[in-house]
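Moving on to subunit A:
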Amino acid sequence: MTDAKPILRLDGIVKTFPGVRALDGVSFSVMPGEVHALMGENGAGKSTLMKVLGGIHQPDEGAIYMGDDRVVMAGPLEAKAKGIVFIHQELSLAEELSVAENIYLGELPRKSFGRVDWTTLTDKTNAILKKLNVGFDANTLVGDLSIANQQMVEIARALTVDAKAVIFDEPTASLTDAEKSVLFDVISDLQADGVGIIYISHRMEEIFKITDRITVLRDGQYQGTVNTRETNEESVTQLMIGRKLDLTRNASHHEIGDVALEVRNLSCGKLYKDISFEVRRGEVVGFYGLVGAGRTEIAETLFGLRDPSAGQIFLDGQEVRISSPADAITRGISLVPEDRKGQGLVLGMNCRDNMTLPQVDDLKAGPFVAEGAEIAIFDQYRDQLDIRTPSWRQQVGNLSGGNQQKIVIGKWLSMHPSLLIVDEPTRGIDVGSKSEIHKLLRALAAKGYAVMVISSEMPEVLHVSDRIVAMYSGRIMRTFTSDEVTEDNLIQAISGIKADQAA
Partner candidate 1 sequence: MATVSKQQIGSVLAKQGILIAFAVFIVAFTFANSKFLTVDNVFSVVRSSAILGVMALGVTFVVISGNLDLSVGSMMSFSTIVVLDLHDKIGPFLAIPAMFAMTLALGALIGFLVGYLKLNSLIVTLGMLSAIHGLTLTYSGGKNMDIADKEGTWFSVFGQGSALGIPVPILIFLLLAAFLGLVLSKTPFGRKVYAVGGNGTAATFSGIRRARTVFFCYIISSACVATAGLIQASRSLGSQNTVGQGLELEVLAAVILGGASLMGGSGTIFKTVIGVLILGFIQNGLLLLGLQFYVQFVVTWIIIILAVWLDIAAKRGKLMSPIA
Partner candidate 2 sequence: ASHSETMKIGITQNNVGVDSYQTTYEQAFIAAAEANDMVETVVLDAGGDVARQIAQMEDLIQQDVDAIIIWPTNGEAVIPAVRKASQADIPVIVTNSNIAEQGQDFIASFSGPDNITQGSRSAEIMCDKFKEMGIESEARVVQISGQPGYTTAIERAKGFEDRLPEVCPDVTLVETQPGDWNREKSQQVMEAFLVKYDDIDGVYAGDDNMGVGALNAAKAAGRDGIIFVGATNFSVGYEAMEAGDYWGSIYQSPVDDAEAALQTAIDVLEGKEVPKLNYFDTPKITQENMSEFSKPVF
């Protein structure tokens, strides 16, 4: 493999946006049959580099070569025609169309009179879906699918054409383990066919499991390329963030206080049934389960976004009816939602205004918003969460995915809630910041907050939680304390196997 020529080579790529030098002379290449990881902190320029390759952005300087030829990717169409498939970090699907139409978007098979050849389309799609081992068919509407399944539709696009290179930009951010292993199978099939794969992820274990080489970017600059086999997590992290990272489990113990939240026999239609649990001050409770287990819906109910069909909610021992998010906020609840673009941010607004949105009524100087106080809040959380943005004036939509997520987290932390619910808090966040956030969650608990963490990442739940609630299909299967939980019994619980049935 070392003698082979790269299929694809980027040379000295420079790309600037107003106020940001996103790429500063980056070079990068992919061999046939290689899985090449691209790593770096949030905002390091990974997605931008790939967008240059995919023809979505034009580089200010630098060149792209395929084999020996210099090529210009004038647009996505050209890139696609040259055999480059791009699986985007943000879902890029038409929700009102069927799975088949989405997978073959832009290249629907044709018959005479410009008609769509539905038979071919359905057959080809179903063949791909079978390979991916998913539970839906070609004619399902994409809008009816869960986020994870929508991600699988994106991934299916990689299999439609004779690709020379496939770019996966954080494909696993919303996938569960089962789907992940399907994805890895797909990748190794492509690899066997001599396709070059570029793989972007913040999850170290995946990187070390499937990639051959790792290229690291920092602040838009090339840091180096290493063979995966010859390195380890620690040195990659150091390359990425320029320092060592403390990855030990947070063993800090503090006093657990009174019950802050108690939920009794809560149900919401078919979404979840008969849910009972409690969260104490100073405690972090993790919620773990497969996608569709109903965890998000519980969080939404507690935040006043859904009306429960039965059951009771107690805050500090007082039964409450939470009628709206505004109501929830006045009761001291914060929710970091699962979908940052749709639910978390107003993309066209600047960073500061997004961050202070829930408390804009409270930050007043006379009748006006106290902008100075807002900037102070923004500055505090920018420093604490290491948010990379040229200024608070930047539109949130221009931030990198991970930095957007940090704005959402900052927004809710700045509310100083007594009950903090975070739903997939570190989706798309780099390792350095992730461990910062984990530390932060522990520190908040130590300060007396009650914290609920919903996550589909087992290491994360294991890492931060004092107790773990395992859910399956709208029901709580079992609640573990941090002493009794193991990876095995947790997996059993979320797969629907009752504790007493287990071996």
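The rule is simple: a residue touches a chain if its C-beta (ideal position, glycine included) is under 8 Å from a C-beta of that chain, and two chains touch if they have at least 3 such contacts; residues count from 1.
Per the selection procedure, all candidates are chains of the complex that A comes from, given by their letters.
Fair warning: this is a prediction, and the values are worked out from it, not measured in the lab.
Among the candidates 1 or 2, the one that touches subunit A within this complex is 1. Interface residues of subunit A, counted against candidate 1 in their complex, comprise 16, 18, 75-77, 303, 305, 324-326, 328-329, 335, 337, 342-349, 353, 357-358, 360-361, 363-364, 367-369, 411.
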